[in-house]
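Attaching a single structure in structure tokens format; questions to follow.
Every protein chain except one is present and positioned as in the full complex.
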Amino acid sequence: MALSTLNSGAEYAKEKVAADLQGKSFDFAGAVFRLSLLTGLAFGILILGAVMWDVLGDGTGFLFDRGWDFITGNAKSRSDEYGIFEGLRGTFWIGVFVVVFSFPIGIGAAIYLEEYAPDNRVTRFIELNIRNLAGVPSVVYGVLGLAIFVRALDGFYPNSLDKHLGSTTAAAGATLAILVLPIVIITSAEAIRAVPQALREGGFGVGATKWEVIRHHVLPYAAPGIFTGTLLSLARALGEAAPLILVGGVLGSLGPKSSLFELEQLGERFTAMPLMITQLAKKPAFVGDWNSATAAAILVLLVVVIFANLVAILLRNHFEKKRSN
Amino acid sequence: MTIETETEDTDNVNIFEVSDVNVYYGDFRAIRDVSIDIEANEITAFIGPSGCGKTTMLRSFNRMNDLIPTARVTGELKYRGVSLYDKRVDPVEVRRRIGMVFQKPNPFPKSVYDNVAYGPRIAGNVSKGAEMDDLVESSLRKAALWDEVKDRLKSSALGMSGGQQQRLCIARAIATNPDVVLMDEPCSALDPIATGRIEELMAQLKDEYSIVIVTHNMQQAARVSDKTAFFSVEVSEESDLRTGILVEFGSTDLMFSNPTDERTENYVTGRFG
Partner (left out) sequence: MSQTFGNLEIGDLTGSPARNRRERIVSTTFRITAYVSLLVSILIVLSLVFEAWTFIDGIEIGWLWGDQWAPPFNEYDLKTPLVGSLIVTGIAMLVAIPIGLASAIYLSEYANPTVRKWLKPLLEILAGIPSVVLGFFALRWVTPNIVQNLNADAPGFTLAAAGIGVGILTVPLIASVSEDALAAVPSSLREASAGLGAKRVTTTIRITIPAAISGLVAAFIIGVSRAIGETMVVFLAAGGGGNQAQFTASAFESGTVVTAAMAATTAPSDRLSEGVALQSLYFLGLLLFVITLLLNLIADRFVRKVRMVY
């Protein structure tokens, strides 16, 4: 009796192992878990699809109908005459401010923190501060822009009848440049941290100075990573609307049309693509073709922003692969 | 042979005079009270079990330890009569005279030519194209690499074999025409053939340069060096901290044939370490 029990136990175990090895025993919990993960992920992708479909469907048709006119025209009060040139112009100048101010200052700060800064309380505080700045809501940067740039410039003309003299393209650009500064610093610092110490030592070993090591070895090695980070932050700046509303962007037409590169507009009222989209989205959907006009404007912004993102992502993947070989 | 050795001995100059040097990483004392004089135009080998502070000692000769924020050197470390850790001394100037070859080959991700030309270029003492070409060629020849790379000077150094990369790093180090070359286990990442080539190379280089080499390969020390310093670890009874100390220093022949210290004997005969 005892013998046979033992025997059948062994038999059972043998079968069980064999079944396991062949993957026969169905792992129910595992399948359910996996399925729920996939559902979650599918939701994420479906949403992206829905957003794209919603926008692409409405927008492309409108954009094709209006053609170049839509890009170069001014913000008119009829949807079939509406153009987004003023928004594109403002967005272009915001980009210029980010490139001219955030990039050098942000990369410089990253170089200081990674290559020069002693490991002490002050440095750790600056780093903590930068991480926190990156988490400050964008609308708060708008408050800063309003308090510093707009109010300060308003103060220059206290008796002017025209309010908000400080709500200029320059104020908007400066505000967004400050907004993305911490992101530029963090991504650049990460890229610099990834530079192998052996490379620095090689430079120092032949008598290079610190700045030479940075310029000749660290920065070239970190360049793709820095470029990726700066591109992502540029894309972020171009899509921001909330701070611009606070700085006093115009949700409508600016009036007479000045050309893209005229420097004078830096001191004039501004609008930008995300602001135009805000204004368009607020129009009643059932009047005219505003829904499609909004979708078309979004499409233009998305092309710019997603293109920048895509280039950044592809570039990073390319270099990651190259470096890992 | 004998005569040559004697003439060298008559004009012997100390390139390094080390007395009571301690190196700390933070609170941890990596080496304790090392005193040693290293002569010019000789090959001096540092041997000892791993973790005994050979690298730490070597890197304090060209202020490379400055790159580690926690590292601190006390005691007197003189290079040709000048205290290396004097406040006025510029580490960059020191490293231009005292070159270094690292444990793992670390060529720059640039062309073979630019790797060699980099040092002279930043030092600013060679500018003209032809002059630089000559310098690159002679450095690569001294590093016994010229024949292998003369047709691919413009291609990336990262495409070369490990042994070639390490010889390129030697060429890079001597291109700045240094006084001393420090080598930290230069062959540890290489196969025996590549190792053999680098050992031959060192014998040739010693006429022009003083060489200090760290190795934990005793045969290598015996083959290439004139003097050998044996470092060891002392484990503190109460705190379990390991501190590097210099046990014995002397002519390589004597160290290997007739060591005075028992610990050295144990080590060179392979009974420990």
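Labels for the chains are A and B, by order of writing; each one numbers its residues from 1.
Criterion: a residue touches a chain if its C-beta (ideal position, glycine included) is under 8 Å from a C-beta of that chain, and two chains touch if they have at least 3 such contacts.
Source: prediction; values computed, not measured.
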Residue of A:47, A:100, A:194 or A:223 touching the missing chain in the full complex: A:47
Subunit B, residues in touch with the chain not shown (by the definition above): 13, 15, 40, 79-84, 86, 88-90, 92-94, 97, 177-179, 208-209
Subunit A residues touching the omitted chain (full complex): 27, 29-30, 33-34, 36-41, 43-45, 47-48, 50-51, 54-55, 104-106, 108-109, 111-113, 115-117, 126, 128-133, 135-144, 146-148, 163-164, 178, 181-182, 185, 209-211, 232, 235-236, 238-242, 245-246, 248-252, 274, 277-278, 281-282, 285, 291, 294-295, 298, 301-302, 305-306, 308-310, 313-314, 317
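Just so it is clear, only the chains that are shown with their structure count from here on.
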Rounded Å distance between subunit A and subunit B, as computed from the means of their C-alpha atoms: 48
Subunit B - residues contacting subunit A, complex: 62, 64, 67, 69, 92-93, 95-96, 99-102, 104, 106-109, 118-119, 122-123, 169, 172-173, 175-176
Subunit B partner contacts - residues on subunit A that touch it in the complex: 118-119, 196, 198-209, 212, 216-217, 220-221
